[in-house]
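A short write-up of the structure that comes next.
Of the protein chains in this complex, one is absent; all others appear in place.
Labels for the chains are A, B and C, by order of writing; each one numbers its residues from 1.
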Amino acid sequence: MAGVDDLAKALESTPGGGIILTSIDAIADWARGYSLWMMPMGTACCAMELIAASFSKFDFDRHGSIPRPDPRHTDVMVVAGTITHKMAPAVKRLWAQMPDPKWCIAMGNCAVSGGIFYYDTYSVVRGVDEFLPVDIYIAGCPPRPESLQDAILRLREKVRAESISPSRVRAVEGVLPLPGDPLRGETADAAPEGSDV
Amino acid sequence: MTFLWGLLWGLAAVMFIAGGAVIGVWWERKVAARIQMRLGPQQLGPAGVLQMIADVPKLLFKEDIVPDNADKPIFRYAPMAVFAPIAMSVAVIPFWAGWAPLDSTVGMVFYLAFPSIGVLGILLSAWSSHNTLATIGGMRAAAQMVSYEVPRSLAVLSVIVLAGSLQPTEVMDAWQWWWIPLTFVGFVVYFIASIAEMNRGPFDLPEAESELVAGYFSDYSGFRWAIFMMGEYGALISASLFGAAVFLGGYRWLPGVAGLAVFLVLAMVLITAVMWIKWTFPRLRQDQLMTFCWTVLTPLAIVQLVVAGVVALWL
Amino acid sequence: MIEPQDTPTDQAAPALPDLDCAPDVVMPEVIYEGDNTIVNIGPSHPSTHGVCRVIVELDGEIVRHAEPVIGHLHRGIEKMAENRTYLQVVPLTDRLDYVGSMYANWAYCRAVERLAGIRVPERAEYIRVIVCELQRIASHMMAIGPAGADTGATSAFMYTFWQRELVVDLFESLCGARLTYNYVRPGGVSFDLPDGWIEKCREFVAQHPAAMLEIDRFLFGNVIFRARTKGIGVLDADDAVSWGASGPVARGSGVDWDLRRDDPYSVYPRFDFSIPVGDNGDVYDRTRVRLWEAIESCRIIGQALDGLAEFEPGTIKADGMPRLLAPRPGDAYDHIESARGSLGVYLVSDGSVRPYRMKVRSPAFCNLALLPLVSEGYTLSDLVVILGSLDPVFGEVDR
Partner (left out) sequence: MDITELREHLCGQYPDLCPLFSIEFGDGVLLVTSDRLHAAARDLKDLGFDRLGMVTAVDFGEEFELVYRLQSREMRAGIFVKTRVPRDEPRIDSVNDLWAAANWQEREVYDMFGIVFDGHPDLRRILLTDDWVGYPLRKDYENPTIIRRPDYL
């Protein structure tokens, strides 16, 4: 993303470039939100619902999301299923292979917290957020395909707050209203003075 | 001045291929969805036609990953080496009576020669990725594309023999409706060999999703990968246009703009047929692929050439 | 333009988890000195049907050796069961074979019932047979479809998955869950059939064989699919028996062994059904056996639905089931024919309310052990097809 980074830096340092940057952000975020391609990291039971979500009856392609097996071509990793200590390095590696900007959906209780495998087991990582920055959590054991579609729509809202400029991303992260946050309006108003969120 | 014109034409060709690819990807997603009892893209624009308008900027703004162990300069420029020859091949397709973007006297040979240069780009990209799966994909692609070049060229040769010219516009002028039944076998051979040439199912071994994950472009991300996809769809469009022109008569069916419309519709039908085949058939294995090429397609093409030659003599 | 340090500290961005903090195990590198190529398939690969890593030694495209590395989904269910009461283990068994949850439920419940001497009412047995045969259909759809997807015909997968969705809808109206049912419990089943369920089930059973014949025609009749699967991954009958293969993998090789008929359990002896057996032991036969089993399952379901009418609704739980099972000390083993083969559960009780030891004899584990044997000498393209035809479910392989 070096070229895009340079572009963002150049625009930020140019007077008036912020307007262009904001416009580019708007286009980029719109495009990213409507084209969230999935890296199906299905390991266990939830993988079945992940498959079901993109197949005939539920059809993810309606939302512009298609599963691609190659991490290099994807935007959002859907971790569906239990992650064990043996599997974790592979998940981490696949995450590292995905190009920025990338998001992560933890699908199912196992990926959220270890779920039913929280107690008494010696080989399960308790939640994929122990080693990946998770954006959306979906509860359920396993969640229904509709929940996953809902997660994609929520993620789309979250993507709208992204920017191609790293410093802007950092500036908005602290005040980012989470999707579905009841305090949404207030939080946005309470943004610090001078920040162009 | 000539240089400027060339630049302009080049840009036009790239825009043509890119635009075609954008529509092609959408169309393929819809066709695949229809075959698979799904709906396909729906949210952006009527029937999701604007879906690709979202996909392209997204890929443009993605991180451009160059793996550490890759041969970096080659890795960076290999996608162009795949895309450029395909964009060039569009130049000799006769769109209009007596008019092709580049009306070369050796246009037919030019068309057959240029898309095959793409195999070089594929090999380069596969090898420079430093990835076993990509390398296997590249090797498969090389073997496949070089082999299928033979029946494809022989099939086109039968039309050249009938027309007695290597210039696409002259071939089109000489075209008669009864060439369709006469060269039907040749057309089928050309069609199948073209599918193999553009690495699409059931001959998509180089990028077989269930075996090699993504084959030779496994390590490409963002827009470089998009260029590969554009190359693939460009090859599909260009092969369909060429086949619709020299085998099916293209614009010759009706005069004027209506002829162009018929030509484009014929090409669209061919494109849809290719997608239909891809989403219906299983994939061949490498040895079966080669056997099919050398023991079925090539003899058929030779027989077609002989028949065409005899008819041409008798004319 | 705001700089990062201008962000007020109390509203600072939550620290993103450090990618290098948690389980930092390096992927083991394969050290190999030889002329062949080592290709690493998995653990996340579109056609490993889960999380299996296969280290393949390739000579050109020819597989010289394929070594499956399993355990990427080893969750320690057997250990967890030792710290849960007998009823609390049932949800764990759902997660074993997640493509066919009912089987593990049933095998476990049979072992518990044998250990505690519980007699299950006949209506519950009939319901168990019905749901397990439905589950067999659903599970085989996940084996036939991927056989198409592995060879490149993705659409075939969609068609079989559609049938699976119909079964899943039936299960959902039965017990509320789409995948992990927790339906078969020690002493019976958790709910009786809801109103109208029998009619819906009959509808499904009526249309399913026709759908299967359509798959048979357009997938198994396809010339490319036949070329890709016939004579590939041949497993002969002696090897199948010696390696402990069971289910469609063994039956595809001509081993005529099905627990439903050969070690009859539950009410299976009352039904009239046949057991399809292949001849060649190749991928084609293994997959086609599954297709015909699905059709046979429809026959069993039809008969069971007829038989169900004899029993009074509501008698679905054993009488006198204690709230807390504490069977006498001892051990018990029971097995059923799951979609993947003979699935057994071995339970050891020490007289307390928790199992002392639970062991799941997993058919997929034994079938997967055949991979090095059956894939040697075929090409890389065949390897994924062979792996798919063994139909491993890694929840069950790794447990």
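Going forward, a contact is a pair of C-beta atoms (placed from the backbone, for glycine too) under 8 Å apart; a residue touches a chain by one contact, two chains touch by 3 or more.
Everything numeric in this text was worked out from a predicted model, so none of it was measured.
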| item | value |
| --- | --- |
| Which displayed chains the unshown chain touches | A, C |
| Residue touching the undisplayed chain, where the options are A:R62, A:H85 or A:K158 | A:H85 |
| Contacts of chain A with the absent chain, listed as residue ranges | 85-86, 118-123, 126 |
| Missing-chain contacts mapped onto chain C | 25, 28, 70-71, 74, 76, 78-79, 83-85, 114-115, 239, 241-244, 255, 257, 262-263, 324, 330-333, 335, 342, 344, 346, 348, 353, 356-357, 359, 361, 365-366, 368-369, 398-399 |
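Here, only the chains that are shown with their structure count from here on.
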| item | value |
| --- | --- |
| Chain pair bearing the highest count of C-beta contacts | A-C |
| Length of the line joining the C-alpha centres of chain B and chain C, rounded to whole Å | 42 |
| Approximate Å spacing (C-alpha centroids) for the pair chain A, chain C | 31 |
| Shared-contact residues (touching 2 or more other chains) in chain C | 45-46, 158, 162 |
| Set of chain A residues in contact with two or more other chains | 55-56, 69 |
| Complex contact set, residues of chain C against chain A | 1-4, 6-8, 11-14, 16-17, 19, 21-27, 43-46, 50-51, 53, 71-77, 79-80, 83-84, 91-92, 94-95, 98-99, 142, 157-158, 161-162, 165, 168, 178-180, 394-395 |
| Of chain B, residues touching chain A in the complex | 29, 33, 36-44, 48, 51, 53-58, 61-65, 209, 213-214, 218-222, 225 |
| Contact footprint of chain C on chain A as seen in their complex | 12, 18, 41-45, 47-49, 51-52, 55-57, 69, 81-82, 84-96, 116-117, 119-125, 129-133, 141-142, 144, 167-168, 170-171, 173-175, 192, 194-196 |
